[in-house]
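Only one protein chain is missing from this complex, and each of the others stays in its spot.
Chain lettering (A and B) follows the sequence in which the chains are written, and residue indices restart at 1 in each chain.
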Amino acid sequence: MGAAGEEMYRFIERAYPICRSITGDGVRQTLALIRERIPLEISEVPSGTPVFDWTVPKEWNIRGAWIKDPSGHKVVDFQDCNLHVLSYSVPVHERLPLAELREHLFTLPDKPDLIPYRTSYYREAWGFCLPHRTLECLPEGEYEILIDSTLADGSLTYGECLLPGDSEREVLLSTHVCHPSLCNDNLSGIAVMTELARELQSRPRRRYSYRFLFIPGTIGSITWLARNEVRIDHGLVAANLGDPGTFHYKKSRRSSFGIKPAEIDRAVLSVLKASGEPFGADEFVPFGYDERQYCSPGFNLAVGSLTRTPYGRYPEYHTSADDLDFISSEALEGSLRTYLAVMDVLEGNRRYLNLNPQCEPQLGRRGLYRAIGGDEAGRARELALLWVLNLSDGEHDLLEIAERSGMSFAAIREAADALLAVSLLEETS
Amino acid sequence: MGAAGEEMYRFIERAYPICRSITGDGVRQTLALIRERIPLEISEVPSGTPVFDWTVPKEWNIRGAWIKDPSGHKVVDFQDCNLHVLSYSVPVHERLPLAELREHLFTLPDKPDLIPYRTSYYREAWGFCLPHRTLECLPEGEYEILIDSTLADGSLTYGECLLPGDSEREVLLSTHVCHPSLCNDNLSGIAVMTELARELQSRPRRRYSYRFLFIPGTIGSITWLARNEVRIDHGLVAANLGDPGTFHYKKSRRSSFGIKPAEIDRAVLSVLKASGEPFGADEFVPFGYDERQYCSPGFNLAVGSLTRTPYGRYPEYHTSADDLDFISSEALEGSLRTYLAVMDVLEGNRRYLNLNPQCEPQLGRRGLYRAIGGDEAGRARELALLWVLNLSDGEHDLLEIAERSGMSFAAIREAADALLAVSLLEETS
Partner (left out) sequence: MGAAGEEMYRFIERAYPICRSITGDGVRQTLALIRERIPLEISEVPSGTPVFDWTVPKEWNIRGAWIKDPSGHKVVDFQDCNLHVLSYSVPVHERLPLAELREHLFTLPDKPDLIPYRTSYYREAWGFCLPHRTLECLPEGEYEILIDSTLADGSLTYGECLLPGDSEREVLLSTHVCHPSLCNDNLSGIAVMTELARELQSRPRRRYSYRFLFIPGTIGSITWLARNEVRIDHGLVAANLGDPGTFHYKKSRRSSFGIKPAEIDRAVLSVLKASGEPFGADEFVPFGYDERQYCSPGFNLAVGSLTRTPYGRYPEYHTSADDLDFISSEALEGSLRTYLAVMDVLEGNRRYLNLNPQCEPQLGRRGLYRAIGGDEAGRARELALLWVLNLSDGEHDLLEIAERSGMSFAAIREAADALLAVSLLEETS
């Protein structure tokens, strides 16, 4: 797996130039790249399809766009950077004075060298995004502008990868594919989820089925939820996984507002704690990525969101500075390993009964206890055995035993395996 | 309402000279002043009436009192300050040497310029209160003393103002009227409750009925509880509302020792938090003002106490320094506004069902969502909408949504109104 980070970075380099939006050929091209690495079922949902309170929008495609100044010089060109066009801009070709044009120009005055990323999906509009410095240099006069786009009936496209397991109950891994040339948000999420699917696919056996969704934000998850039977036991929304920041976990609505914490939240937090690295944890809020939909009260799924720096909290967010330099193969690799560790907890978490519950069993005669001396590692293994024995009363799963003992889930799982091998434990439900 | 603070201060100026106690004409004169501003039903309960474990005491009245020194000079005179007489002093007129007199004199050695406030309601006694400096200057010799009081069968007097609402369930607002010339404790409470009743009376509609009690401390609330059917859903005991200190809230017994917090406690704390000002919050203790009786285990009403500086925690407490200079119209005004904000929460707190619970509804097509840009206030309004939609699952009332979101109750109530207007919510119980 050492090379996985490099692999993911190269994938992002290839996908970076593509102009994605919530519909259109950019999404199709991106899904084609993913399909080179994992099996992917592509769905096309026609414009106009009702999905809960929403309607699948028209499909948007774009070939080019520019602004020519009064002297005919192209001062803004879609060819240079696809962020230059307000996403979902209707086609337009006209001449107009600077004052009128200005109402369609978006800049970031406090980050004057960067191009912002802006959209107008559900209100027909057109516009350009550009560095504030460029705006300030524009001379008065008449400008010619062109947006060579189409907004017409077509379809919304998304990709799905289902890895069947021993159970039909599913782990959902959802990531958005609707952003144009932005690396951390969200080519990083796409790349890490693709590689995670590869890793899980390579396993001989899976306890759960795993469903990966590569979907446009908001309308994509709404469309998927409207068209499918939901069998999700645990889920994560993936994004912002390539930046240099520490991990942040946003808990599911169930944990934040329900009676008891969801297993997915306990699993992620256990992995982050065991890493020894600093990390952040936030309560659920009803805004962010597609966890908004999965955690709407009519579904209330156990879905959290595991990212590095959360959206909106890094200065490069939604600007042209979220580029190939902002992310690294090391960060991507670390993100993949963390997601894998979480999946290992979900796969391995069980509830057992101690079959010798009255007093401790004699571990020594079963070869599970050190002799007179003993190293630190041996002592830690013994403590893990004692924790599993003491708390395997049907009330505590291994994850809770890890939490209570302060030991890693892996150490507790290993102890349970050793005890199973000598018939001191039995699985319970 | 800007002038309410001045109005309350003027009321206190008029009521300040009156010598109040737990019975007697001072209480009647004070209730007459209140009745100038709000409708008030006056009750007279005869001495000797049994009220639970207690008996309504004899009525006490006083016309004058003094101490003359050996040279016949009046060194202490009730005319100067009614705190000079131990409240409920039996009548006495005699000559006695200083040594004997001293046993009836009360001073504050560590605040030598102030007159203390002392009472002896349930044990017949007489006494004078005076500055310690005065005591120290008294020459040896024979003194003449007079207390021209009466302690005889009569009645206990209290006032009640009931503002009927859509429901017969009541909000109780209770304040004590038994203290003589002390401004913060408790002419401030009397003044703010009087003005609060005026404000609520002026409203075209009230969800709850509001019952204001102007009663002598302890025996007054015991008497009221013994004589009335209790229909109280929420209640507050008001006192110490004119001093310059920050607000303090003492929770109801239900919140401190029960399973879940009472709505009145959540409402007050929500208002205090939203104020942005520092404030104090204490758990229930079975001593203080009349919340002791309302929260006795046989009633266990949801009654807390909202004050500025709590009793006993300011040096002027129960001394002649609790005078007209210690309180201000600004503090009174702020207290009134805070009580009104709490009543607004009680009036507005409801539980709703999101009628579009599967995924978010499309707010944009209902005119509830900003276009491309948008100001901070618009963003906050949107977040409030999302919070209300996400948590309106029948488990959370608006107050809890305010608590969870960190937004003010007013902002959440406004969002609920906007969603009700487009039929996205329905009230539930």
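Here is the rule we use: contacts are C-beta pairs under 8 Å (C-beta built on N, C-alpha and C of every residue); 3 or more make two chains touch, one makes a residue touch a chain.
The shown structure was predicted, so the numbers you read here are calculated from the model rather than taken from an experiment.
One of A:Thr218, A:Asn349 or A:Ser392 touches the chain omitted from the figure, and that residue is A:Ser392. Here one chain is not drawn; of A:Ser87, A:Thr157, A:Asn240 or A:Asn354, the residue touching it is A:Asn354. Touching the missing chain, out of B:Gly72, B:Pro278 or B:Pro297, is residue B:Pro297. Only one residue from B:Arg253, B:Arg381 or B:Arg404 touches the chain missing from this view: B:Arg253.
In the full complex, subunit B touches the omitted chain through residues 52-54, 86, 106, 118-120, 122-123, 125, 127, 218, 221-222, 225-226, 253, 256-257, 285-287, 292-293, 295-300.
Contacts to the hidden chain, counted on subunit A, fall at residues 354, 356-362, 364-365, 371-372, 383, 386-387, 389-393, 395-396, 404-405.
We take it that only the chains that are shown with their structure count from here on.
With centres defined as mean CA coordinates, subunit B is found 54 Å away from subunit A.
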